[in-house]
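This is the structure I want to talk about, given as structure tokens.
Every protein chain but one is kept in place in this view of the complex.
Letters A, B and C mark the chains in the order given here, with residues in each chain numbered from 1 onward.
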Amino acid sequence: MAMMKAAALIAPGRIELVDKPIPDVGPNDALLRITTTTICGTDIHIFKGEYPVKSGLTIGHEPVGIIEKLGSNVQGYEEGQRVIAGAICPTFTSYPSQDGFPSQDGSWIKEDGTCSCHGYKATAGWRFGNWIDGTQAEYVLVPDAQANLAPVPDSLADEQVLMCPDIMSTGFVGAENANIKIGDFVAIFAQGPIGLCATAGARLRGASLIIAIDGNNDRLEVAKKMGAHVTLNFKEVDVVDEIMKLTKGRGVDSSIECLGLQSTWEQALRVLKPGGTLSSLGVYSEDVVIPINAFAAGLGDHTIKTALCPGGKERMRRLLNVIESGAVDLEPLVTHTRPLDDIVAAYDMFMNQEDGVLKIAIKP
Amino acid sequence: MAMMKAAALIAPGRIELVDKPIPDVGPNDALLRITTTTICGTDIHIFKGEYPVKSGLTIGHEPVGIIEKLGSNVQGYEEGQRVIAGAICPTFTSYPSQDGFPSQDGSWIKEDGTCSCHGYKATAGWRFGNWIDGTQAEYVLVPDAQANLAPVPDSLADEQVLMCPDIMSTGFVGAENANIKIGDFVAIFAQGPIGLCATAGARLRGASLIIAIDGNNDRLEVAKKMGAHVTLNFKEVDVVDEIMKLTKGRGVDSSIECLGLQSTWEQALRVLKPGGTLSSLGVYSEDVVIPINAFAAGLGDHTIKTALCPGGKERMRRLLNVIESGAVDLEPLVTHTRPLDDIVAAYDMFMNQEDGVLKIAIKP
Amino acid sequence: MAMMKAAALIAPGRIELVDKPIPDVGPNDALLRITTTTICGTDIHIFKGEYPVKSGLTIGHEPVGIIEKLGSNVQGYEEGQRVIAGAICPTFTSYPSQDGFPSQDGSWIKEDGTCSCHGYKATAGWRFGNWIDGTQAEYVLVPDAQANLAPVPDSLADEQVLMCPDIMSTGFVGAENANIKIGDFVAIFAQGPIGLCATAGARLRGASLIIAIDGNNDRLEVAKKMGAHVTLNFKEVDVVDEIMKLTKGRGVDSSIECLGLQSTWEQALRVLKPGGTLSSLGVYSEDVVIPINAFAAGLGDHTIKTALCPGGKERMRRLLNVIESGAVDLEPLVTHTRPLDDIVAAYDMFMNQEDGVLKIAIKP
Partner (left out) sequence: MAMMKAAALIAPGRIELVDKPIPDVGPNDALLRITTTTICGTDIHIFKGEYPVKSGLTIGHEPVGIIEKLGSNVQGYEEGQRVIAGAICPTFTSYPSQDGFPSQDGSWIKEDGTCSCHGYKATAGWRFGNWIDGTQAEYVLVPDAQANLAPVPDSLADEQVLMCPDIMSTGFVGAENANIKIGDFVAIFAQGPIGLCATAGARLRGASLIIAIDGNNDRLEVAKKMGAHVTLNFKEVDVVDEIMKLTKGRGVDSSIECLGLQSTWEQALRVLKPGGTLSSLGVYSEDVVIPINAFAAGLGDHTIKTALCPGGKERMRRLLNVIESGAVDLEPLVTHTRPLDDIVAAYDMFMNQEDGVLKIAIKP
């Protein structure tokens, strides 16, 4: 039995590089040899035990790789082809998928963790490193490959497309959910990798005033490159006051929350015009409070939207087109490169935000 | 100077029938002689001082009346014609109105209460009984009459159209914001006048399972007449459990909150499918909490929308069409009739929900 | 090899009941034993050779049946269960499906008619009786069964759900594409089975004036039962004049074309308000002309939408919910019943509209 190396979560606080068999390929699957993957903020939640997964699972959900083997039903691809697959890897056949919510796809989950057709469970469309073995390994098995493999143009390097499976798709859906119209004012709270992609996405949708907020001036510099017109360091100014001044008392048309804290959520609400939209991307770890006076007592014609990263090959195709067209360049987000063998140290660096790290390319 | 009777708020807890001059008519105004008006739940908030207005203001915002006098610029109407006007009476010329939010129209408000063009303040489109003298009087002055007067067909009685200016428009926007698709499951929390109209609205949009919730069995009986397929008394069953059973674990596509309490808000979230919409109509008087587990940690593709009653003559025209077509009959909501002279006693009855009261027709 | 009877198109103008092998069941398939099917207007186009399919193909695309055998990958269903499947039977994994257009799903078509992943061809999502053997047979093979099988509640007879796979789904998407808002005026041109379902759909979406047009008074009587407020016989009145009078010169908010002729298309445009929507369901057999004066020279803020019947198990689930809730009863559309053995005579009756036929239930 051929074996491979994989980063497994042994217990909260403990990830190890272990040996696992290279998976068998069923009729609807594809096996990828990973060429580049990365670590995500969500992996840190998993590492800390805040988002529990079963012991021994390979984690990671951002694959760039080469098709090693295709299932017998998967057509239109070739072994040896370079592809990506979304972090969220839906079946697309389930009720939720057909209802417009593939990221909430739950057709394959049963109470006992195996399989069923009628369940409908939040985040159920996310499989890599959540329900099945993930991408921080030498190989990964992509289920429902026909729906999820997206060919990468030869002209693009792994590092240029490494954000597509999760960070770019998530940041962009934040901008899409914000319902931005040409000429809108938008405030984007937190400028980590996802916030930076939300900033790029808001620019792509035609916002004419993008205000990026963070406490780290280096990240605010990157935000300008991604399209922010104004940056605010919350350690230096009162963010709500400043935004109301910048918009002459009007408030912003939409705000995008990219962190998951009560403070950013609340500021995101307070700067909204009546009729404005809060697009939330944060992963919250506690109850969230809506202050009554930031909510016009429920009479302000407000909209709040949350999202889980969209996946599937059509989404990936579109994001790859954006990269290929040159409209957005996300390679600067890849600040470091490490071999898979150093994955444990890479988690440390990423978790502690050492050395100005934004994203680390992991190479098996 | 000709005088009229009007119900004025003297101080919190004290409404009196006073004499006021019949207003002068400016070029863009119309003067209506009120034939029927009513008391709203919002008036009770004002009466209690929870929603402050200036002392001496005539309250009430639901006019049915006869055009007594038209301003020189108002065209296409005739004196003697019977009309209604929406509770929310926007200018429609302001930035917020042109931006799609006429109920948040604030073009005419200044900090000192007079007038300005660039302010943008929540609920600012609501004028009767809020910023200007209201409808619980013998006469009311309608500003921006060209945009706000809607002729009533002769075939309809005052009582049939009395809900259009507020209750019907608000309940219906709750159903509209719920983004109902044919075949949806919808849960509607609280079956007072607005909740009953939301139930009728959900039926009009094609929901195939409407679950109406209240603690009063009489109101639940009316809910069935308005189109509810199932009613639940929260005093008798665990509402969340029951809805999950009725939907076979799927949850509802949308829920409509029609009360403004943490408990109904929270239940409305807990019964949503991933990807579902909470349409909120309640007037909240405290901070609102979103429980983390009812929110999928922010990853559930949820939508929350709030609303203030839509106004304007086009909205009124459409609601009148619905009444005239016979699709919805709201006359049963008018359970009592009182002369304007008895307005103080009518407030008592309405506030204490005596005698099975839903709405009281007030006749000057 | 087990054999079955099937209605095959031998050549234009010639359908015969032939013997074919009962199909083998692949891992993603399901074999249904048909209990009831029917003949569609599209089958008549095929019969006449106006819409060509390959010789020998079994036609028909509206299945009600019992699961005889399930493929090894299909989960959550049981053999012996009664189900329907949409006339349009998409893979849901293709680019067009993920892009929001499953009825245009073309992932499985190659130029040579076999298979590919990147093609994108109109109507390619329609497989039964178009690309693969259809439902006018003792058995039918459902591809991508996980995405397409919809269980039928025991309480509903075959005749009650026989319209779901095509006629009801098509008529309803006509109403959905018409973008109907509460209080809208809607004109529906032609009241055959699809037009009657569009009428029912418009009522479900809250139109307050539905004007149904046809040349057959019997069908106009059925239109009233389906929800039309007014009916017009185009042989008796000038339809455009009459609609402009009924709407007091305003025109309708939307019109739904359900036939596919220049005359109905053109009238549907002429009665639209500026800003109105034409939702087209007709299958046209010639070029279509937009008269310049019905189009405001291109300056009228008009919308035109076309559609192919939506399919998939989620769509079927919703339509079954509508039937089960009692909101719409389509059983009256089934005017006749014939055994499969009499299919050739049934085509004659249906094509010539004999004996007041609307739809014929075919029973193998």
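Quick notes on this structure:
Assume contacts are C-beta pairs under 8 Å (C-beta built on N, C-alpha and C of every residue); 3 or more make two chains touch, one makes a residue touch a chain.
As the structure is a computational prediction, the values presented were derived from the model and not from experiment.
Put simply, the missing chain touches A, B, C once the whole complex is considered. Check C:N217, C:S263, C:S285 or C:Q353 against the missing chain and you find that the one touching it is C:S285.
Screening A:V18, A:I44, A:I66 or A:L204 against the full complex identifies A:L204 as the residue touching the chain left out. Residue in contact with the omitted chain (choice from C:G251, C:G311 or C:P364): C:G251.
From the options B:N28, B:N179 or B:S285, the residue with contact to the chain not on display is B:N28. Although one chain is not displayed, its contacts with chain A can still be listed: residues 172, 176, 181-184, 201, 204-206, 208-209, 229, 317-319, 321-322, 324-325, 327.
Against the chain not displayed here, chain B makes contact via residues 27-28, 73, 75-77, 91-93, 95, 97-99, 102, 107-108, 115-118, 144, 146-147, 312-315, 317. Take chain C: the residues that touch the chain left off the picture are 51, 95-96, 99-101, 103-104, 106, 118-124, 248-251, 260, 273-275, 280-292, 295-308.
Here, only the chains that are shown with their structure count from here on.
For the self-contact between chain B and chain C, the two sides draw on mostly identical residue numbers; the shared fraction is above half.
Centre-to-centre separation between chain B and chain C, using Cα means, comes to 40 Å. With touch defined as above, residues shared between interfaces to two or more other chains in chain A number as follows: 95, 99, 118.
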